[in-house]
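Excluded from the complex is one protein chain; the other protein chains are retained at their positions.
Then we have subunit A:
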Amino acid sequence: MHYFDNAATTKPYAEAMHTFNKVNEEYYFNTASIHKAGRDSAKLLEASRKQILQVFGLPHYQCVFTSGATESNNIALQGMLRRKKRFGRTILVSELEHPSVINILDHHQKEGFKVKFIRTTEAGRVDVDHLKSLLDEDVILVTVMAVNNIIGSVQPVEEIREALTDYPKVHFHVDATQAVGKVRFNYDGVDSVSISAHKFHGVKGAGALMLKEIKAAEPIHYGGGHEFDIRSGTVNLPAVTAMAKALRLSVEGMSNDKERLKDFNRMIREEMEALRSITIQPSGVPHIINLSFTGAKGEVVVNALSEKNVMVSTTSACASKRATSNETLTAMGVDKEVIDGSIRISMSKDTTHRDVKMLIRSLKEVYEEIGDVLK
């Protein structure tokens, strides 16, 4: 199988799996237990927490462990909106966000919050000038993803943080899910940052919310209060420890993979760009390419490739089974036909030269097969 859906999820590192298994065998205890076994597990939890904050260059931040970025986003945004309601009602959000952010805000709109969308440039980046023009005294939240999940565009996180320095009331949330191990940002000064382990070769079911101030967050479900009284439920220590390990390895390995992935990106572009009816969106991170078979349906291309043992996707996996159009490409002003025919190819450190050659060959075969419908 040739796997090109790494933006949906990745294969865990062997080292992370080793950690996961070993912790399951030797530290399966409840980190909230008072006895020695529990305390030792709690120590491991704290060591993991410290390592994660250190890798992010945020040793002075707090880190709450969650089940993944969807939960992190929910805790960050819901709790924050509840706390800040009396200071203002306006929320600024990029048009590019993931459903786990958009749907929270959709829901809050019914409760009297005003959601304003920050425009997107043609390159798929948040338009910072437009953001600045939207800022006023009523704004309490700005939320932007660090790297877009559909086309891989890198967002101006640092620039936005700078633009917000004169607005201390604003909480700045960054969904960094797709950025880990791909782009090194300086997150210092951002109020909250979400990550998800399985996007950087950790195991599924673990994520984190890093907070400048712990009191910015509030629980969204209630229980024993394990994680700072913010996230209840027995902590998934094996997955969390494996996440700490995967994070360290992906950040350490970042520069090794970058050149290789850039070459792959170039290879795919060069081979495909020449073909009529093929549109390729500008790239941000080399890992992600968004490519359209104009006139065809993206889903048809995905299925055709799948039969050739090449796995790609249409849009974000979280939304790809719904028939809604692609928000990111719509926001960029891409033609509807190009959007409908778009597929996402996403690579990782595991992608090989052979994978890429097979992908290109298969793409060309599919191109021939469905040539009649292409425009």
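Before moving on, here are some points about what is shown:
Methods note: a residue touches a chain if its C-beta (ideal position, glycine included) is under 8 Å from a C-beta of that chain, and two chains touch if they have at least 3 such contacts; residues count from 1.
As a working rule, contacts and distances are computed from a predicted model.
Per UniProt, the protein behind the absent chain is "Probable tRNA sulfurtransferase"; the candidates were "Probable tRNA sulfurtransferase", "Nitrite reductase (NADH) large subunit", "Sugar ABC transporter permease" or "Cytochrome oxidase maturation protein cbb3-type".
The chain omitted from view is touched by exactly one of A:Ala7, A:Leu44, A:Ile268 or A:Met311, namely A:Leu44.
In the complete complex, the hidden chain is touched by one of A:Ala217, A:Ala244 or A:Ala331, namely A:Ala244.
Mapped onto subunit A, the footprint of the missing chain covers residues 19, 22-23, 34, 36, 39-40, 43-44, 47-48, 51, 57, 59-60, 186, 188, 241, 244-245, 248.
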